[in-house]
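Quick notes on the structure that follows.
Note that one protein chain is taken out, while the other chains of the complex remain in position.
Think of it as A and B in the order they're written, each chain with its own count starting at 1.
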Amino acid sequence: MAANNQPESGGEQMSQQTLLRVIAKMTIPFILTFGCYVILHGELGPGGGFQGGVIVAAAFILYGLVFGADELRRRIPTSIIDACMALGALLYAGVGLACVLRGGTFLDYGMLKPDHAGDGEALGMSLVEYGVGLTVASVMVTIYLMISERRATLRKGEVS
Amino acid sequence: MDIELPESIRAHLPVLVVLLPLFGGLLAMFTGLVQRGGGVIAWAWSVLTTALMLICAAAMLQQVHASPEPLVYRLGSWPEAYGIGYSVDALNAYVILVVSIIAFLTTVYAKDSVMAEIANDRHHLFYSVWLLAIAGLIGITVTGDTFNIYVLLEISSLTVYTLVALGGDRDRRALVASLKYLILGSIGATFILLGIGYLLMLTGTLNMTDMHDQLVRMREAGDLVNNRTVFVSFAFLMVGLSLKMALFPLHLWLPNAYTYAPSAVSALVAATATKVGVYMTFRFVFTIYGGVYDTSADLQLLALCACLGIVVSSLSAIRQMNVKKVLAYSSVGQIAYIVLGFSLANHAGVTASVIHIFNHAIIKGGMFMAVGAVALRTGGTKIEDFKGIGRQMPVTMAAFTVGGCGLIGVPLTSGFISKWYLVQAAMQEGYWGVAGVVLLGGVLAIIYVWRLVEIIWFGTPDDPSKRVKEAPLSMLIPMWILIGASLYFGVDATWTADSAQAAASLLLNGGHG
């Protein structure tokens, strides 16, 4: 794209460096695993969807930093990230709606398993955390992609 | 018109009016996966969602009028003291209906305007954010929990900032306007949060009814004498709310935001966002502090701001060279009328406020729709674009003119009804000056409306060879429904007056149904 017109600090140069590439490739799986752990563990211990989602997003952002945002965008198309954003929030709202359909009020987790209200609550909370995690991760990636976007929107003579 | 819904739905109405646009908005995002025509699908989906929401809102109003107690809905079945409780009475059922009507009609209207103004690959995002904004606005109105109000306020505000910024594709000033709105709006919301914090500190609860009961108990125990916490919380809340509803002199974010936003967004936001701000003020002033804390001095200050606002904003409106900006300044003035009404704190005054929430929403919504139609056909909203446009787009401009009469308060338009109640309220209190300001505001409105009307019908276009078509039907129908309603409720104000009086009695009797 129009990247060549202006000096860029990210992208091209960084992906040339072997050390960065190797380290990034080595750490990204661990970051993702840890992020998923924080999300999965969230309904009982410290952590949860927000924190875990940000950690998962950090893995993607690291990939984008090292290999360039364009490469990241090629790997996961923005339409899919947009869909994930909605999907996560829908999971949250869907859990709430499922409670209504089972005869409770909105977000009344206990109704998910009327025989074992405690299990229902754990189930509802976990699902909600997964939804939050998905949304937060995709929102963070979107923000990174959007800010790093190098779309040439400046018209001629507009820059002072 | 009776709406029969099955019992299983009726029980969930308070949460359904929020869930419908929420789900709709999230699902609208998926239309981005469709390669071509996703924008139209997103639009059709939004129309469907808002239509269902409108039906629910109408049914809910009926249900509220039928039962003496407010409808209460507990999220997650938690008792209200711990969880979030939705509580719907005659006031918020009415405001929800107003917001739903406007939301439905502006969504229908949005199709062509969004096609023309927003980049094609963003239509699914536009409708998604649009529906989420509606969900936020409805949520503020339906909830009975103060912290929930803050969160939903931020949801609706953040989405509206985004919608305003989308106007940046056509005019880059939209971005600056949106950022200014964001900064001032966030300051306002944070002040509201601080005010809620002081109330929480004092009462240990977030539920509005509970808060009121606690405060009453404290006053009876004599704990509220010279209690500075109550005073500080009230002050923070009032400043924050005044920022949110753009009360003069805290209105500076409004004119540019309304002017540079996409046309459909201007119509939606102008008709609903500040009205919901007024609704919040009602809740805080009357439902929480009503009968607890002597607010008369503060209300007089609000009345003074409102009087100044009416005069100054009308004078500013006269000088503007952009039609949307004239309407935006006029909105600041009209909000001031609403504030003036309830700050008189008598029955007629509050009634005038509640009526004017509806009347101004339909008038201003209709007028912004008319201006948006002109923007679609001529590509601009400057005064020059409107020269002689009346002969080329007569149906649209007739709507604009009728709406203008409503702003002035010409008899037989709904604007007259609001002013009539307002002047009555001022005279009951013996505030002749206030009545004078209301009439002066009307005179100033004649000047700025007439200036536009003259240009529209009698001006000669700069380029006489340029022909423009009449607006498409998808714009004309919602526009004329709103403008027609403003005429209908100007002649037969039974429904509005009854609803407003019910809401006013509710607010003044300690704010509990």
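The criterion applied here is as follows: a contact is a pair of C-beta atoms (placed from the backbone, for glycine too) under 8 Å apart; a residue touches a chain by one contact, two chains touch by 3 or more.
One rule holds in what follows: contacts and distances are computed from a predicted model.
One chain of the complex is hidden; its UniProt record names it "PH adaptation potassium efflux system protein C", one of "3-oxoacyl-[acyl-carrier-protein] synthase 2", "Spermidine/putrescine import ATP-binding protein PotA", "PH adaptation potassium efflux system protein C" or "ABC-type quaternary amine transporter". Looking at the complete complex, one finds that the omitted chain is in touch with A, B. When you scan B:187, B:440, B:468 or B:497 for touch with the missing chain, the hit is B:187. Between the chain not shown and the residues B:11, B:44, B:116 or B:151, the one that touches is B:151. Screening B:10, B:65 or B:172 against the full complex identifies B:172 as the residue touching the chain left out.
Only one of B:201, B:412, B:427 or B:447 touches the absent chain when the whole complex is considered: B:201.
Annotation for chain A: contacts to the undisplayed chain at residues 50, 139, 143, 146-147, 151, 153-154, 158-160. Mapped onto chain B, the footprint of the missing chain covers residues 147, 150-151, 154, 158, 161-162, 165, 168, 172-173, 175-176, 178-179, 182-183, 186-187, 190, 193-194, 197, 200-201.
The definition used in the following text is that only the chains that are shown with their structure count from here on.
Partner chain A is touched in their complex by these residues of chain B: 12, 15, 19, 22-23, 26-27, 29-30, 32-33, 73-77, 124-125, 128. Across the complex, chain B is touched by residues 79, 82-83, 85-86, 89-90, 93, 96-97, 99-100, 104-110 of chain A.
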